[in-house]
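Only a single protein chain was left out; the remaining protein chains are all shown in position.
Chains: A, B and C, in written order; residue numbering restarts at 1 for each.
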Amino acid sequence: MPITESLCNSRFRASFAEPDQLLNAVKHLRAAGHRVLDTYTPFPVHGMDEAMGLKPSRLPRACLAFAVLGLAIAVGFQVWSSAIDYPLRTGGKPLVAIPAFIPVAFELTVLLAGLGVVASFFVVSHLRPRFHIPDLHPGSSDDRFIVAAELGPDVPFPTVAKEMSSLGATESCLLVDDRFHRESSFWDRPAGVGTLLVACLPSFLLVGSVLLLNRDFQQRNLSWDGGMGAPIAAQAYDSSGVLKGGKVLQPPPPGTLSRSASPALAFLAGKAEAERAGRELPNPFQPTQAHFNRGKVVYERVCATCHGREGDNNGSVIVARGAFAPTLLVSPVVRDMPDGRIFHIATFGGPTKMQGYGDLLSREDRWKVILYVRELQKAAARPIPAGGQP
Amino acid sequence: MKTWKSLGERRGLVRIRKPEFDEELPVGESVRQISRRDFFRFSGIGFAAGLALGCKSKVVEKAMPYLNAQEGLTPGVAQWYATVCGGCSAGCGVLAKSRDGRPIKLEGNPDHPVSRGGLCAIGQAQTRGLYDESRLRGPRVDGKDVAWPELDGDLAQRFAELRASGAAVRVLSGTLTSPTLKASIQAFLGTFKDGRLVQADAFSCAALAGAYERTHGQKLIPRYRLEEADLIIGIEADFLGTWIDPVGFTRAYASRRGPDRARPMSKHIQVESGMSLTGSNADERVRLAPSEVLPFLETLAQRLGLALDVGALSSPLMAKAEAIAHALEQHRGHGLVLCGLNDLRAQELCARINHVLGHKGSTVDLANPSLQKQGDDGALEALVREMSQGKVAALVLLGSNPLYDQPVAFAAAFGKVPIRISMALTADESAAQCTHLAPDHHWLETWRDSEPLTGTVALGQPLLNSLFNTRDAVETFGAWSGRPASALQAIQNRWKADVFPRQKNMGDADSFWNATLQKGAAEVGAGTAPRYQEGRVEGTTRAARTAGYELLLYGKVGIGDGRHAHLPFLQELPDPITKATWDNYVQVSPAAAARLGLEQGDLLRVRPEGHPLELELPVVVQPGLDDRTLAVALGYGRTAGGKAGLGVGKNAYPWRTFSTGFLAADPAPLQVRKGSGRIQLACTQDHHSLEGRELVREMALAPYLRDPASARPHEPTGPSVYGEHPHGQHRWAMVIDLSACTGCSGCVVGCQMENNIPVVGRDEVARKREMHWLRIDRYYTGSEAEPGVVHQPMMCQQCDQAPCENVCPVLATVHSEEGLNQQVYNRCVGTRYCANNCPYKVRRFNWWEYPHQSELERLGLNPDVTVRSRGVMEKCSFCVQRLMVAKSTAKSEGRDLKDGEALPACMQSCPAQAIVFGDVQDPESRISQVMRDPKRFLVLGELGIGPAVSYLTKIRNGGSISEASPHEASRARPTGGLAIDGGATEAQGGHHGA
Amino acid sequence: MNLRTVAITGAVALGASLMIFALSLDTRLLGDQSGYKPAQPIPYSHALHAGELKIDCLFCHTAAETSRHAGIPPLSTCMKCHETVTNKAGTPLGKSDPSPEIQKLRETYTSGRGFEWVRIHRLPAYVEFPHSRHIQAGVACQSCHGEVQGMERVEQAKALTMGECLTCHREENQKQQLAGRLPQAPADCSACHH
Partner (left out) sequence: MAHEADVLTGPADVPIGKADHYGHNLPLIDGNKSYHQVTEEVFGPTERRPPVAWWIAISITLSMLMVGVWGGYQTVTRGIGTWGLNRTVGWAFDITNFVFWVGIGHAGTLISAILFLFRQRWRTSINRAAEAMTIFAVMCAGTFPIIHMGRPWLAFWATPYPNSRGPLWVNFKSPLLWDVFAISTYFIISLTFWYIGLLPDLATQRDRATTKWKRTLLSLFSLGWNGSNRTWSRYETVYMLLAGLSTPLVVSVHTIVSMDFATSVIPGWHATIFPPYFVAGAVFSGFAMVLTLMIIARKVMNLEEYITTRHLEAMTKVVLATGMIVGTAYATEFFTAWYSGNPYERYVFLNRALGPYAWAYWMMVGCNVLSPQFFWFKKVRTTPWMILILSIFVNIGMWFERFVIIVTSLHRDYLPSSWAMYRPTFVEVAIFIGSFGLFFTLFLLFTRVLPMIAASEVKGVLKNADH
């Protein structure tokens, strides 16, 4: 900003001991055509605004705006969070219980209005932390009432000074260092504030990176949430210092029979037993759609891995590795086996490589798989129609 | 500062861990490097703070599956096994819930003929006895841990000498309901020239069996069928609490309690000196001093036509006896007289009365006698005599702790036995004096058969391979008698040989075995009833004393005979009547307390005249107690056998004598003097009056039957500002029938087991910080001398407009779609506002971190329920974890939830079946029907909070005895008789709050 | 003292306190070990078994269909194939090139010990996640566990926070409601917390 010598010289101040004198002086100066820049007093002097010709502040409007904002945020957030984002019912009250929202709405209104108006005040009055105070006149915070003014055109300062002292001024002088011409601290300028923020940036970045990269802090949480995260009751699969084998999972004692279990099968492994099973064990399930569907699910989940989805030995493992060929389920050999015998093989294993699945699949599932295998066999035996079914 | 790495470590979880796993978290590592660089670039301030918080080493948790898969065995899925409770000798059937191969919860087995789905408090706590730190880890010889072969070798040598010398060998046990075990003992004893089994019960019924030997020529305890009785006269018999078969009796009794049952409501008159649980449920009580019971019975018998000498009795009691006699005559054939005295004359009178009145076959079943009490006091006395003469060379204790619960003479004689062997599970008082300890399995680890009632056979299967180096008693006796066999084998053999032939339903022994194993019990052929023999009544009259204090020794519902006193859950169970925990005390009636200048908690020194033992006990002022009776509970004052029981209360067993030939309280008058000072008893309830509030509704039977609608007084329901809020697929509700509930407290412990509720200890209970989610409020109505008693189970009422929910700032307690008041522990910050705002005061706060250090004990916790940390609120959830499982099962099976499928733990095992729970949105459900009952009322319903738990008005079959059964009032107008209420008895009927 | 130093020290202090604040908020919830990828006793490859060989997840993790736990298969399940298959992956037919890891597996099984696997996923103890309900509702394993069939070594793919649960449940219920059916994914607290 260009600063001219004449401008500097045209400013002066006068200092008074009593507020009334200051008021008179301001009135006098204004009447004499000087421009009163500001007055600096230890307390607000009544009548000074009129004397200086200041307009009333518009801060009340800012206050109202912030109040409305606070109210809107409070009501909006309460309704949104309680009824829309995560509705949870308490005490039989409706999700939007307006009476219950009033206290918080009121408090937030006051809070935002108060903080908002103070912030606005700081902004419009240029109040901010400073190391160097602009326009600081000695005694203005103690017992001096000071006016700063710009000399009117063609009035020499000594004349004014004399007038001022006649009005009671204890001191008056020209201002050489005013707000436009001073050595201010770097930190007082906006650039300084910006630099401060930049200095903080690495810390913010660090915090941000913690949030973004989602570090492994769960152990801290375990201890800090005061408990309940770590299991107290013994849980399956955990290790145990008490139970046999050092683990929580224990096999039931031999011979016991739970309420829902079926008694153990009265068969042993082996071909002879399989043949006996074929004779003695009928399939307890009728080929209904539900049983068939369940059989299909289990077949495709387990059996098809080797036997193939169509029972054609195109199982994923066989296809990928081609290690060996399991028994072709759709072959006439299997087709002619009674259900009981297939069940025995599914349970205890086959004559060659197949292991028994009696421990993995439930008894019902094994029978139902057989129902499905029968369907596969029927499908395979049926000649493919000329139309080319999928 | 020592830091812990995880909560688990702080709590002492044993876990295999390495400080830092080799290759964990590459992502985390790189971030850590970046952060370090950034930190170093600046100063160290942030670094230290960030690092302190950010860098904690990681716990490496193991995951250990089964080695072999097994059909039907899925980790995380509960299996239920039917087995037989070994908590006492009643032989109730239980269903044990097994998770991951270990039992975590016991419930009543509805298929078992004895308990029919009920389970008592002691039974509920049994899993915690399995996972008890105080159990013996293995055999010991002379205090040194040894291996089994060593113990067997040592004993084999000694037994060989005894066999050669022909010395006497005795096995002392409690009642053995297992025929196989009994057979194996007999086989063992058979190897000696003089071997004998002595069964002795701490709560002996030997006189009862002895009486039947005189009247029917056969030592037996009849099976009492309370469900058949229109009129029950209980004489010093706490049959709902501790006598013979409390669960079975409660089930039968409750089936007739209430006006809307299939059969008319029974009338129950209790004649007793103390205030027992049974007496608290009686329609009428007659109070009398212990010495007056026998003259009372004699009078009763004489009025019923038996010829005998009658002791002197005060005229009011005489009048009452006459009135009861009259009532019994009216109900000839449908009455029942039960006597709990261990006195031959009293029991014989009782047996003869029941015979004369024709109760045999209807209420007294002699064809299927009970085998639940087989103790023989005569044999025990003889054993003590033999021992003190030095004739017994070896004594084996099995399920028996005589040094604790027998008169001191036993202890003196015990030292003279050279070989003393104990099979106890814990190092109890007797085991501490034994030369050899051969600990038996816990009953949840053994195969056992059981025949609690003749003709009712049951199988008990193990739920877990033995935790410690213990051995099944059957196998131990087998090993000692030189015929080792596994228990399972022994039982299977015996069943094939003896039991299978007795039944007629199944053709093949294996199917019978499997079916019984799954069902838990089977009924086999019954015997025939022995014939009545006329005869002179044994003994002579004993005059009732008219002055001085008399001693009553009784058992408490939770502690029983004291064998489970080391289980803290039972110590902390409030006594159903006094509501005191963790102590025994001397009960004094209010009048006597005034006379003696005593208040609750004052110490009183008591001693039967001439007895060396004086006990200083705190006083409990007990309304309804006879004014000359001082009642002291047995089962306390354990000095060994588990930490929780040590030093709790005083042992009153030494006050019992054989003076009448049977173990009974010393009849000598009591010397009473004030002790020094007073103590604060840990009571969960201090106020016993309803203060004129209508929290419980009561009504007499007659007016109810005249107009059932009158049961529901005008209930103003104010309009709701907000109206009903929507519910989802279900809406859960519970109704508790106060007429049926006996206050037995099985539900209280069941709830603790299901929901991992901690035990807090005596001091904390005294500070009123017990954690029970379900409590039973007990109120007295009427006069202090002859109060009416109401038991009211109280748990979270799951209010639809719950006051607790509104006040939680963090939404830790909100309402579910299904009408549940949910408590989310992990969200709770612990403001306790909800508890303050709960009108029922059913919310419980975790004041401390309750200890869960023992890994053994943690095996017994329910893995489906969060174990709450300190600073968190908790409360009844309607067992929501069980509802979830039931719903999940139904969904998996592609169907709707069936009524009765989802049950809270309290309801499942209620022996009285007083609780109904279900979905009120299903109009067909049982709960929906009960909701329409005119007797239904809400506690504090006027607050407009819409509790989901409601109660049915307690109906008392009151009035004078002469109009005992209003059901029949229309049919037969009662002929005028003597009214029972001679003097102080208050009419109980129609009591309303204010 | 130089003002600059003061300012920078202040800034760092501020940053550090902010960081502490951020840490003390739950930047990461219990059980969120996403990225955790520990080595296991044997280098079992899901990429091979589930990816290349296309073995169904539930072939081994059978419990997932019926239990709250998906379960780690018992070694007997491995032996269904490895009783026969002993060669390294990719060994041509007829050749013998025994895999030492399979050998280890077989030895561990016959010794009766079993492996001590390192647990990867663990929700806090106050959360109940029933696998069975989700499998039966047709939720793909991958929606929570990530593309396991491509993982040579399994790692936790997602944070498994309550927010993730709720998002899926809400979407599912919305779909059901649009289709005019009753919502099936529970939104009650006690469905998971009890």
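As a convention for this text, contacts are C-beta pairs under 8 Å (C-beta built on N, C-alpha and C of every residue); 3 or more make two chains touch, one makes a residue touch a chain.
This is a predicted model, so every value here is computed, not measured.
Touched by the hidden chain within the whole complex are the displayed chains A, B, C. Across the entire complex, the residue among B:V499, B:M873, B:L938 or B:L952 in touch with the chain not shown is B:M873. Check B:P618, B:P803 or B:G918 against the missing chain and you find that the one touching it is B:P803. The residue touching the chain not shown here, chosen from A:H28, A:H137, A:K247 or A:R301, is A:H137. The missing chain lies against chain B, touching residues 685-693, 695, 764, 767-770, 775, 777-779, 792, 794, 803, 806-811, 827-833, 835-837, 839-841, 843-849, 869-873, 939-940, 943, 945, 994. For chain C, the residues touching the absent chain in the complete assembly are 24-26, 29, 159, 161-163, 166. For chain A, the residues touching the chain absent from view are 20, 38-46, 48-49, 52, 54, 56-57, 59-60, 63, 77-78, 81-82, 85-86, 88, 90-91, 93, 97, 100-101, 103-104, 106-108, 110-111, 113-115, 117-118, 121-122, 124-138, 140-143, 146, 224-226.
The working rule: only the chains that are shown with their structure count from here on.
The chain with its Cα centre farthest from the Cα centre of chain C is B. Counted by C-beta pairs in contact, the busier of A-C and A-B is A-B.
For the pair chain B and chain C, the distance between C-alpha centroids works out to 44 Å.
Chain centres here are Cα averages; for chain A and chain B they lie 51 Å apart.
Shown for chain C are the residues that touch two or more other chains, namely 8, 12, 15-16, 19, 23-24, 35-36, 62, 69, 71-72, 76-77, 114, 116, 119, 124-126, 189. Listed for chain A are residues 88, 202-203, 206, 210, 215-217, 220, 222, 225, 228-233, 235-237, 239, 245, 359-360, each touching two or more other chains.
On the chain B side of its complex with chain A, the touching residues are 3-8, 10-11, 13-16, 25, 27-28, 31-32, 34-35, 38-39, 41-42, 46, 53-54, 56-59, 61-73, 75-76, 79-82, 95, 98-102, 445, 447, 461-465, 467, 488, 510, 514, 517-518, 720, 722, 724-725, 756, 799-806, 808, 811, 813-815, 825-826, 849, 852, 855-856, 858-859, 861-863, 865-872, 946. Per the touch definition, chain C reaches chain A in the complex via residues 3, 7-8, 11-12, 14-16, 18-19, 22-24, 26-36, 52-56, 58-59, 62, 69, 71-72, 76-77, 79-81, 83-85, 93, 114, 116, 119, 124-126, 159, 166, 189. Residues 88-94, 97, 100, 202-203, 205-206, 209-210, 213, 215-217, 219-220, 222-223, 225-253, 255-263, 358-360, 362-363 of chain A touch chain B in their complex.
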